[in-house]
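For reference, the structure I am asking about is given below.
For this depiction, one protein chain was excluded, whereas all remaining protein chains were kept in their positions.
Per-chain numbering from 1; labels A, B and C assigned in written order.
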Amino acid sequence: MNYSVVVEVTLRVGIADPEGATIERALPALGFNGVRSVRAGKMFRFDIEAESSDEALTSAQSLAERLLSNPVIEDATARLVEGR
Amino acid sequence: MNYSVVVEVTLRVGIADPEGATIERALPALGFNGVRSVRAGKMFRFDIEAESSDEALTSAQSLAERLLSNPVIEDATARLVEGR
Amino acid sequence: MARIGVVVFPGSNCEYDAARAVEELGASAEFIFHSSTSLGDVDGVILPGGFAHGDYLRPGALARFSPVMDAVAAFAAEGGPVLGICNGFQVLTEAGLLPGALQKNRGLTFLCQPTTLVVSSTHSVLTRAAQVGARLVVPINHFSGAYTCDDTTYASLVDHGQIVLRYQDNPNGSRDDIAGVANEAGNVVGLMPHPERAMSTLLGSADGRVLLEGFVSAREIVH
Partner (left out) sequence: MSSVLQPLHRALGLTDAELDDIRQVLSREPNPLELALYGVMWSEHCSYKSSRIHLRRLPSKGDHVLVGPGEGAGVIDAGDGIGVAIRIESHNHPSAIEPYQGAATGVGGILRDVFSMGARPLAVMDPLFFGALDDARNRWLVEGVVSGISGYGNSVGVPTIGGELTFDECYSANPLVNVLAVGALPTDRLALGVASGVGNYAVLLGSSTGRDGIGGVSVLASAGFAGDDGAASLDDAKRPSVQVGDPYEEKRLIEACLELLDHGFVVGIQDLGGAGLVCATSETAAKGGVGMDVDVSAVHQRELAMQPFEIMTSESQERMLAIITPENLKSVTDVCEKWEVRASVVGHVVSPTTLPDGTSVGMLRIRNGFDGEVLAEVPASSLAHDAPLYDRPRQRPSDLDAVRADDPTNDEPVGDAATDLLGLLLDPVWVYRQYDSQLFLNTVVGPGRDAALLRLAGPGLPESKRGIAISTDSNPRWCALDPKDGAALTVAESVANLACVGATAKAVVNCLNFGNPEHPEVMWQLSETVDGMVMGCNALGLPVIGGNVSLYNESGGRDIDPTPVIGLLGVIDSLVAPPPGWDWNDGDAVVLVGHREAAGATPFPLAGSRWATRRGRRGGHLAGFDATRLVSTFNFVTTEVALICGGASSDVSAVHDVSGGGLAAALAEMAAVTQRGVNVSQLEGHAELFAEFPGRFVVATSNAEAFVARALGAGVPVTILGTVGGTTVHLGGLVSINVAEIASRRGAALEEALALN
């Protein structure tokens, strides 16, 4: 079966996020107030062949941790989603 | 009230995604099989002050479209999430 | 004459420059394509700058899986001199051959500019011929050069003299101004600045020579 997966990669707590900080600083000048704690991350979508949804999720999580993120600075979570 | 938001920014359908394509090409050599249609995107998390969840979502969506993405090539969707 | 292998990933672009610098120092340079599973008979290996595999995903993330990297790891384990310059440094951290990670520059822009480096330790194949405290003008050329690591790793780097080069004026937000680090044994080194671009006053600086001179002759010493 084919499963659709979304992987979210975020910086680990405690790791500086200059991109998020830059966006946050720029917001008031653009008329957006009351926005805080901006964190920037990455996202991947893909389809994966597997026997079951459990197997799909396990492979996707392994892909997320071993390749799509760098564990020294990032956390990654995979989740299954409905076809796009 | 304070709402937690996640914004996902993805390339519009039909727009080339060289990063996704390169990752996909590399996967078999890395021992990951059966993965297809890889698309790379961006993700942002932030907190927003608003009177209601509707208002929070509306501002977040506007921020996503006006600042976090270029609608010419990207789609952006904001959604509210439980506090982190 | 020392033989230095220069690894070429698809997307590498400083391989010719690294080879030219090595040859100017009287050593010979050989390109080793990333698909190769052996390094051949070399006295040292350089992972040059550039954008291996387009830097897609993260700098170095895909390159670390290239077949040649197993050979590089084995060579490093035997004490062979390994030098990662810029993108090569990123590949070495992704491959786990050096601790830490390189994040986007603090200013979120690519930076190509001269920097002044301070030699912090000579316990490495790169800095062995330099003097502690020496100031060297060497250019940087990167987007993701901010060195990052957790506190435990940092403490251990300090304890073992693994921080080999620091910036005098931190350009990118690196932790503790770190420009280059070595492994504990000192035979694997990575740095973001480009010593091969500082080989001649015609191009602005010759301060990179002392670093690369030390590196190309390192094998004799290690053995």
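The working rule: a residue touches a chain if its C-beta (ideal position, glycine included) is under 8 Å from a C-beta of that chain, and two chains touch if they have at least 3 such contacts.
Only a predicted model underlies this, so the values are computations on that prediction, with no experimental measurement involved.
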**Study point:** Given C:G50, C:G145 or C:G173, the one touching the chain that is not displayed
**Key:** C:G50
Study note, to complete from the structure: The one of C:A77, C:C112 or C:V132 in touch with the missing chain is C:C112
Review point. Which positions on chain B touch the chain that was left off?
Key: 11-12, 14-18, 21-22, 25, 70, 72-73
Point to revise | Interface residues of chain C (partner: the chain not displayed) | key: 10-11, 13-14, 16-17, 20-21, 33, 50-51, 53-56, 109-113, 139, 141, 143, 194, 196-197, 199, 201-203
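Just so it is clear, only the chains that are shown with their structure count from here on.
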Practice item. Report the inter-chain centroid distance for chain B and chain C in whole angstrom, where each centroid is the mean of the CA atoms. Key: 34
Revision key, fill the gap. Expressed in whole Å, how far the mean CA point of chain A lies from that of chain C is 30
Review point. What whole-Å value do you get for the distance between chain A and chain B if each is reduced to the mean of its CA atoms?
Key: 9
Review point. Which residues does chain B have that touch at least 2 chains other than itself?
Key: 23, 30, 40
Revision key, fill the gap. Multi-chain contacts in chain C, i.e. residues touching at least two other chains, fall at 57, 65
Point to revise | Partner chain B, residues of chain C touching it in the complex | key: 53-54, 56-57, 62, 65
Review point. For chain A, which residues are in contact with chain C within the complex?
Key: 14-16, 18-19, 22, 67-68, 70, 72-73
**Study point:** For the chain B and chain A complex, residues of the former touching the latter
**Key:** 8-10, 20, 23-24, 27, 30, 32-50, 59, 63, 66-68
